[in-house]
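Here the complex is missing a single protein chain, while all its other protein chains stay put.
Here is subunit A:
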Amino acid sequence: MATSRKWYSPYVSPMDPCPPLSPVSYETPVQLYLGFQPRGMEQFSPFEALAHGTLWPGLYTPYTNPYLLKKRGIDTNG
């Protein structure tokens, strides 16, 4: 199963005016990998489908604010 978020670290210059916000994330949701949806994929119940925004667990790719993760990291370090 492919991960839906990737991280990379852009170059940090000693001359940069602000502290680096590295690493930087970007999203790679499931539709990039699935191809044509195969027959017979598992389904949510109607109520769960509404809550998830899709009938298909295999197409559900939730999102969370990546900066919150980093903020927590900085808080625990500081």
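Annotations
Just so we're on the same page, a contact is a pair of C-beta atoms (placed from the backbone, for glycine too) under 8 Å apart; a residue touches a chain by one contact, two chains touch by 3 or more; residues count from 1.
The working rule: contacts and distances are computed from a predicted model.
Missing chain, UniProt name from the options "Long-chain-fatty-acid--CoA ligase", "Trehalose transport system permease protein SugA", "Carbohydrate ABC transporter membrane protein 2, CUT1 family" or "CotJC": "CotJC". Think of the hidden chain as still there; on subunit A it touches residues 27, 29-31, 34-37, 50, 52-54, 59-63, 65-67.
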